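Let's look at chain A:
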Amino acid sequence: MAEYYNYLVVVLLMVVGLYIVMAQANLVKKLIGLNIFQTSVFIFYISTAKVTGGTAPIVVDGAELYSNPLPQVLILTAIVVGIATMALALALVLRIKRAYGSVEEDVILEQDKPC
Partner candidate 1 sequence: MMESQLLLIALALPLLAVPGILLARNSPNLREAISLLTGVALFIVNLCLYFLGEDGLGEGGVVLVEILPRLAISLELQPLGLLFGLVASALWPITTLYAIGYMRGHGEDNQTRFYVFFAVAIAAVMGLAYAGNLFTLFVFYEIVTFSTYPLVTHAGTEKALKGGRTYLSLLLGTSIVFFIPAMIGTWFFAGTLEFQPGGVFGDEVSPLVLSVLLVLFAFGIGKAALMPFHRWLPAAMVAPTPVSALLHAVAVVKAGVFSVVTVVVYIFGIDTVAKLPITPFLVYLASASILLASLVAMRQDNFKSRLAYSTVSQLGYITLGAFLASQAAIAGSLLHIVMHAFGKITLFFCAGAIYVAHHKSQISEFDGMGRVMPVTFVAFTLGALSIIGLPPLGGVWSKWFLMMGALDSGYVVVLAVLSISSLLNIVYLLEIPARAFLKPAPEGATVQEARTPSVVAMAITALMCVALFVYGGDLYDFIRSARLT
Partner candidate 2 sequence: MAEIVTVLSSLCLILGAFLIFSGGLGVLRFPDFFTRMHAAGVTETMAATLIVLGLMLHSGWGLPLFKLLLILLFVMITGPTASHALAKSALHGGLRPLGDNTNNERH
Partner candidate 3 sequence: MLNHLAVLQVVVPLLAAPACLILERARAAWLFTCLACLLSLGISIALFTQVQASGPISYALGGWDAPWGIEYRIDALSAFVLLLINMVAAAVVIGANSSLSAELPEPRHSPFYVLLLLCLAGLLGIVATGDAFNVFVFLEISSLATYALVALGRDRRALFAAYQYLIVGTIGATFFLIGIGFLYSLTGTLNMADLAQRLPGLEEKRLVAAAFAFIVIGIAMKLALFPLHGWLPDAYTQAPSMATAFLAASATKVMLYLFIRMYFDVLGHDAVNALFPVGTLFLVLGSAAVLLASLAAIRQGNVKRIFALSSVGQIGYLVIGVGLGSALGLQAALLHLFNHALIKAALFIAIAAVVCRVGGSRLEDFRGLGRAMPWTMGALVIGALSLIGVPLTAGFVSKWFLVLAAMEAGMWPLVALVLLGSFIALFYVWRIIEVAYFQQREAEAINEAPLMLLIPLWAMALANLYFGIDTSLTVGGSEQAVNFLMGGQQ
């Protein structure tokens, strides 16, 4: 069971993240949940990339065995994508706050209810 603990962490974070996205009415907290959810996927990729006995995949003389660099590189891109999404989302939240005066989903929906 010991060597599966990383998957437990991944699943835990994934579920926590999704729960926050669904349960939270505050738009910023939803984004925090989304970020946690994304992080869980990153951890999955990187933890599966680990080669027992392999060191970090940066070439250093004196080291023979490295962990698999590919997933780690992929996740670099995924992190960049995640940040871009988060930046756009926060920009939207800022404009929503200015337009509706609140970042609570129910308050926003209330204001848009067709009269």
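As a selection rule, all candidates are chains of the complex that A comes from, given by their letters.
What we mean here is this: contacts are C-beta pairs under 8 Å (C-beta built on N, C-alpha and C of every residue); 3 or more make two chains touch, one makes a residue touch a chain; residues count from 1.
It should be emphasised that the depicted structure is a prediction, and the values quoted were computed from it without experimental measurement.
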item: Given options 1, 2 or 3, the chain of this complex that touches chain A; value: 3
item: Contact footprint of candidate 3 on chain A as seen in their complex; value: 18, 21, 27, 30, 34, 37-38, 41, 44-45, 48, 70-71, 74, 77-78, 81, 84-85, 88-89, 92-93, 95-96, 99-100, 108, 112
